[in-house]
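Apart from one protein chain that is not included, each protein chain of the complex appears where it belongs.
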Amino acid sequence: MTGHGGVVAAATGAEALSTELPVGRSTGWWGMVMFVATEATLFACLLGSYFYLRFQYGPQWPPNGIGDPELLKPLVMTAVLLPSSLPVVWAEHGIRQGQRWRLRCGLAATMVLGATFLALQATEYAEKLKHFTMTTDVYGSLFYLITGFHGLHVLVGLTMIGWLLATSLRGGSFGAHRHERVRNAAIYWHFVDLVWIAILFTIYLSPRL
Amino acid sequence: MSTTTTPSPGASREDLARLAEHWGERPSLRAWFATVDHKRIGRRYLVTAGFFFVLAGLNALVMRTQLARPEAGVVSPQEYNQLFSMHGIAMIFLFATPMLFGFGNFLVPLMIGSRDMAFPRLNAFGYWVFLFAGLFMWASLPFGAAPNNGWFAYVPLSGEQNNPGLHMDVYALGLLFLGISTTAAAINFIVTALKLRAPGMSLNRVPLFVWAIVATAFMVIFALPALNLDNAMLFLDRRFGTHFFDPAAGGNVLLWQHLFWIFGHPDVYIIVMPALGIVSAVLPAFTRRGVVGYPLIVLSIVAIAIISFGVWVHHMFATGLPQLSYSFFSAASTVITIPSGLQIFAWLATMLLGRLVIRVPLLFVIGFVVTFVLGGFTGVMFALTAFDQQVTDSYFVVAHFHYVLIGGAVFPMLAGIYYWLPKITGRMYHERLGRWAFWLVFAGMHVTFFPMHLYGLFGMPRRVYTYRSEPGWAGWNLVSTVGSYLLAVGLLLVLVGVVHAVRRGRPAPADPWDGDSLEWSTASPPEPHNFPVLPRVHSLHPMWDERTAESVGPGATSDRILSEGRHTLFTSELDAHPERAVQMPEPTLKPLVLAAALLLFFTSMLFAWYPVAAVAALTVAATIAVWLWPPRPLEQDLKVVP
Partner (left out) sequence: MTSSAARSAGRRRRPRALPAVASLYGLLLLAGCAGNMPSALNPGGTGAARVAGLWWLLFWISVAVFVEVMALLIWALVFRRGNARVRHGQPLRFVTIAGAGLPFVILVAVYGVGLRDLAALGEAPGPDAPAVEVTGHKWWWEVRYPGASGATANEIHIPVGERVRVRLRTDDVLHSFWVPQLMPKTDLIAGETRETWLHAERAGSYRGQCAEYCGNQHAHMAFLVVAQPRADFDTWLARLNAPARSPETDTERRGQQALVQGTCAACHAVRGTTARGRVGPDLSNVGSRWSIGAGAVPNDAGHLGGWIANSQTVKPGNAMPPQPVDAAQLPDLIAYLRSLE
């Protein structure tokens, strides 16, 4: 129990040990990491399927005159989503020091960025849907499944963040020694963020290679 | 933890009373639905999976009756196709995996010296989802809407165009639903084994069964997503007109097969690994010594878990892929037999050095060795592409997988049932009845499935609802059918034995076998808190080890009694150094509510009631939000802030 010996010494009985002291990795951390591992595998299968179908299809890709995807908007979306991890990190560091205001502000900033991302994605869909839909051909199916599935993850992540924000408004939900849930949600959010890079590469950049 | 060390001879009476109060559940209807006790959940897994086994087995009996004679008309082709599909799906997804997870649920906390799983509520949730998903799929059978495209549901036959109706929607949605349960259980096993091991149980003292369960859980984590994605795409293709599997619009039908078997092959080891773990757990008690080559077996387990992700194409040897890829997957499939061989010979060596105590569990282990080895040999034969192309999709394959599934998984399960029945129910089984059951099951198994090698070689394809008499397969099929009845009688005796034990079996002592692992240090059946004193583990065979015994008697310390609340102990991942005591969750109905909301969601997706599905999805989100709502801070939490 190095590093926290003082805390334990201050406690009198076994009971006191049951607080959420940050010793080792918590079960929640492991649980979230495992969950993210299985989700990451899912995305790997999804992107693997994309490349499989693409290379089985033949030289012309995207097919049927759909044309290479525009790059500008996805790059803007990347610019919005990627930095959204920073306020989370900042918030998490804040709450570790008991600074609830940092938690709340950081989470709010992330929510804004994440929501902007989704809004941009909605406008992109609105454009694309005029050209092709999920039922046009296999490219359309892949495009909407992959981006839609990621969008769904962003939405889930935003729900988590929003939930954290809501709970953090109650005093005592989180504190210097009670921030496990913040960390777990943060792991998920970083994951959603990173997956986007893989998607950016697969969907938007790879057809141009 | 030196500050809290106050030596006492075991747990005091007050400690016991407090433990009983914190962990006990007063019997009531609500308590029945709200329980989060891993033992009750484990038992429910066992019973529910057993129930699905009987249903799937009865399907098989109807199939065998239909196949007893050429051109028989016991069932129509449509009925037969649903029967064999549900048989395969239920045996694999609703029986084998959950049954072994049931053993895992009951045993892992007991074997590692913990008071519950890491996430007890998630555990309860996993059970309810399993139950609901199983009922969801089985309910389709009486309506003639059950899946009808085999357990691997190849496209395009499973597509909307070739297979209208609900059949394959039930399949896709049912498996997605069930996947939630399997994933939750897998995560739970991993975290439990990492964080909740008794102090002193470093990695080299973890029971082999626990190793096997953890490796299995890792395989689930990395294999199941492929199946989920496959089913999601199938459902989208069927319902919403996407083209993933539609060659006319650029899709590809082999994508289904690749994704399915990227899951499917690891899945067969997901089934067999915990079963092999049971073998390793049962043997010490009946050979009176530890299993030979513990590190070798751990190595084998890890090796199988990894290599199994690199062999999936051996299920696609006839699809005409490039020979180069075949030679690679053929090599990988050959190599994967080596860890199995190591384990078999480790067990043989254990038997050759130990002293055999011939009781029913050991009989089933011996039956396992004989049968599994034969099934493994046919597996090796398939690994050679040229031979596989001849026998794939014939009854020879059916013979292979029943040898490995029944020999490799069901026999160990039966061994496990007899072995742990005293622990689970607190009653001893009837030995003579058990022996009769063994011999009938063993004989029935071989009479049923051995001939399948022959008529497979003689050209009979699988998944045919009938056959003509000219090719000359009739006689052997009749033998198989007779064998399957024999097998059913044997299994009936197993069931009778269990019921008999529960009803009027002799009360079992805590440790009837003089076993080696920690579950035998608990009462039979274990108290709700499992261990009055969490043991400190000093060896791989803690029950045969004086110092471990002392740690729960005279050497007990209050940091391992933890009677002040519903507590158990977290230890470090590798060396199991104590870290801190944790509050475990109280019984709650939320897992049930969440599972029910999911059931509503999947049912409304099935019947295309999308607004209802949306409401159900919102209910799911709301339930999770409430479930995870942080509790009010404890008083001392405020106190210890530095």
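First chain written, first letter: the chains are A and B, and each begins at residue 1.
We adopt the following convention: a contact is a pair of C-beta atoms (placed from the backbone, for glycine too) under 8 Å apart; a residue touches a chain by one contact, two chains touch by 3 or more.
Remember, it's a predicted structure, so these values are computed and weren't measured experimentally.
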Only these shown chains touch the missing one, namely B
Touch with the omitted chain, as defined above, among B:T48, B:N123, B:T392 or B:S484: B:T392
Touching the absent chain when the full complex is considered, from B:G144, B:G459, B:P512 or B:P585: B:G459
Per the whole complex, from B:A139, B:L342, B:A443 or B:V502 the residue touching the absent chain is B:L342
On subunit B, residues whose C-beta touches the chain left out of the figure: 76-78, 81, 149-150, 154-157, 162-163, 247-248, 252-254, 287-289, 292-293, 296, 318-320, 323, 326-327, 330-331, 334-335, 337-338, 341-346, 348-349, 351-356, 358, 366, 369-370, 373-374, 377, 380-381, 383-387, 389-394, 454, 457-459, 461-468, 470-473
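Quick note on the criterion: only the chains that are shown with their structure count from here on.
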Counting only Cα atoms for the centres, state how far subunit A is from subunit B in Å. 32
Which part of subunit A faces subunit B closely enough to touch in the complex? 1, 6-11, 13-21, 23-27, 30-31, 34-35, 37-39, 41-42, 44-46, 49, 52-53, 56-57, 63, 98, 134-142, 145, 159, 163, 167, 172-178, 181
Subunit B contacts subunit A in the complex at 1, 3-4, 118-119, 122, 183, 186-188, 190-191, 194-196, 221-222, 224-226, 228-229, 233, 236, 240-244, 246, 249-252, 254-255, 258-259, 262, 558-559, 561-562, 564-565, 567, 570, 572-573, 579-583, 621, 625, 628-630, 632-634, 636-637, 640-642
